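First the structure, which I've put down as structure tokens, then a few questions once you've had a look.
Left out: one protein chain. Kept in place: all the others.
Note that the chains are named A and B in the order they appear, and that numbering of residues resets to 1 at the start of each chain.
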Amino acid sequence: MPEVLKAPLAVEFPFTRSLSPVQSAFLTGLRERVILGVRTRDGRTLVPPVEYDPVTAEEIGELVHVGVTGTVTTWAWNHAPRRGQPLDTPFAWVLVKLDHADTALLHALDAPGPDAVRTGMRVRVRWAEERTGAITDIACFEPYDGRDSEVTVNAGEFEDPVHGIVAQARLDYTYSPGRAQTAYINALAERRAVGERCPSCRKVYVPPRGACPTCGVATAEQVEVGPSGTVTTFCIVNIKAKNLDIEVPYVYAHIALDGADLALHGRIGGIPYDQVRMGLRVEPVWTEGGGYPDHYRPTGEPDAEYDTYKELL
Amino acid sequence: MSKEPVAVVGIGQTKHVAARRDVSIAGLVREAAVRALEDAELAWADIDAVVIGKAPDFFEGVMMPELYLADALGAVGKPMLRVHTAGSVGGSTALVAANLVAARVHATVLTLAFEKQSESNAMWGLSLPIPFQQPLLAGAGGFFAPHVRAYMRRTGAPDTVGSLVAYKDRRNALKNPYAHLHEHDITLEKVQASPMLWDPIRYSETCPSSDGACAMVLTDRAGAARAPRPPAWMLGGAMRSEPTLFAGKDAVSPQAGKDCAADVYRQAGIADPRRDIDAVEMYVPFSWYEPMWLENLGFADEGEGWKLTEAGVTELDGDLPVNMSGGVLSTNPIGASGMIRFAEAALQARGQAGEHQVDGARKVLGHAYGGGSQFFSMWLVGSEPPDG
């Protein structure tokens, strides 16, 4: 079996999350080193405060202060912190019921070891040095043996409240394209277009995707197609794409390689953009190090008749 | 024993905008859901189950967001089902919900679809980089524009038709308070003068990127009898899928679309859609898809769809109004767009569409599609319950 093709794939985006008034108040409060809960109609105090009562589904919004000290309701010792977690040294995950709250908040507890942690222990918030209005403004909890918090101030009014957070999220994957596409990519490296024929309907798929999509069976018989082909249809791109270094305008075309039963996509060059037409005969142009043709250019042959490619549109 | 008739008794949607900065994701869906409940004069406790749909989770960066949204949608202690069928998802979601009523599993179901595209960037979500593969060469419209050219070649349609659709839909949107784009100073000349982004598609012929949600309350005969306002009745509904890309695919008029429509018409007893259907809300993300779908859905013979558009038949006061709400061209929270089509069809059948109401609309088609023109979902709703 040939070596499996693999490459890293990072899925990363800074998501911009707008906040409801309740969330805004809670996160702004964290920035100001106070913790807010929300009161339900039946008098429970939910921390962290949510917009809708999980029991009754009612919209709720009456904010109240709760303590910055509380009690661990359950815990789990994490000896190997992972990327993005609140502490980079071993810590306990904890659910903490803050004083004056009726529900528990999930966060980290900085403790010397698992023997120093137990359900029912008292903890208090350790604030982050730099706070922006995010759940990470609580750096973590820490063990605490003092008195309960006293809560006196009124809730929910802050200057310059936060209205949004930016949630940077990155996940790392290893992409592998599978058997059929690996064979296709390997052939492209030799500047050959190799498709696969369906054993049932005999159609040739380029690129092959491992299955004949109409018959639902594996394709395996390899068939070299092209190198020339016919432009079946196209558009003229006048808007520059962010990730592409191609001067506009250019032509983006569907190209049916000779011997293939459906078109693939490519850019047309070597001809003014406004002279590209359906039926134009083209061939690939390779550049050093490219994994696929850089573009396709006219072969100089007469155009293909519409009837010869209209089934490939 | 036959199926339970399904009635739409509540419809709610958000005012669609480019970015809803004043609500969380939960707040966005909640707003549509509350409006649907208020329309039906029902409370959360009256809802037996929730069926929710949206397009890829990468759009908001929340994996399976229904888990987090259970509380906001009053689903705690109830069944909650998440549907994802690409761009057709809003329609498919409504059909899955409708089937719960039709099968008499539940009496009253809340169905909802949403997208909060401002949390990320739709193009990023739609085209995550894939190693070894040629980067997408043309952006969103580039995917569709070659098919539009193929349609023009096949039918000989003049290149003016696309602008007519955009001009009509944007004017219709002015009559719909929930539409995203409200271009009060629109003129046909402005549409025609708009830059050609992906020739043959102009900027003015493309859809916006929206934050929005749409919800419906579906119920059985008994529920409809209690409804405070006239219901819309589901007369037929179907989904059809074909592969993404395959040898012999007709991207201009996909077989799955034809089959889906035929199934709906059979269920609803529609012999001649052009004669028997009063108005259509169809999924038109780029203006040329109106004439293409008119043919695919059987409202025009092959090659003749553009003539209906050109003759003004699809105008709000035409013989077969299309996209009275302003359509996807005026509002596009991707995951919700299909359900908005379904809901707008129901609003018309109920006579509740306000300024964009078609007089006497009794049978209205809602249409959604997605993927590489491969997933279709449709329903036909009417002002009278189905026979039998």
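Remarks
Rule of thumb we're sticking to: a contact is a pair of C-beta atoms (placed from the backbone, for glycine too) under 8 Å apart; a residue touches a chain by one contact, two chains touch by 3 or more.
The criterion applied here is as follows: contacts and distances are computed from a predicted model.
Among the names given as "Glycosyltransferase family 4 protein", "Lipid-transfer protein", "Iron complex transport system permease protein" or "CheR family methyltransferase", UniProt records the absent chain under the name "Lipid-transfer protein". Looking at B:N99, B:N121 or B:Q134, the residue that reaches the missing chain in the full complex is B:N99. Of the candidate positions B:A18, B:M64 or B:A311, contact with the unshown chain belongs to B:M64.
Shown as candidates are A:F15, A:F141, A:Y252 or A:Y309; the residue that touches the absent chain is A:F15. Residues 1, 4, 6, 9, 11, 15, 17, 19, 23, 26-27, 46-48, 50, 54-55, 73-79, 82-86, 93-95, 97, 103-108, 114, 119, 134-136, 165, 167, 169, 171-182, 209-218 are the ones on chain A that touch the missing chain.
In the full complex, chain B contacts the hidden chain through residues 1-4, 24-25, 56-58, 60-71, 75-86, 92, 95-96, 99-100, 102-105, 125-126, 128, 130, 238-244, 246, 254-256, 259-260, 263, 371-372, 374-375.
Basically, only the chains that are shown with their structure count from here on.
Residue ranges of chain B in contact with chain A, taken from their complex: 19-27, 30, 44, 58, 60-61, 71-74, 76, 118-121, 123-124, 128-132, 134-139, 141-142, 145-150, 153-154, 195-201, 243-252. Interface residues of chain A facing chain B in the complex, by the touch rule stated above, are 5, 7-9, 11, 13, 15-20, 23, 50-57, 59, 163-164, 167, 169, 175, 177, 181, 185, 201, 203-205, 212-214, 232-239, 241-244, 246, 249, 252-254, 261-262, 265-267, 278, 291-292, 306, 310-311, 313.
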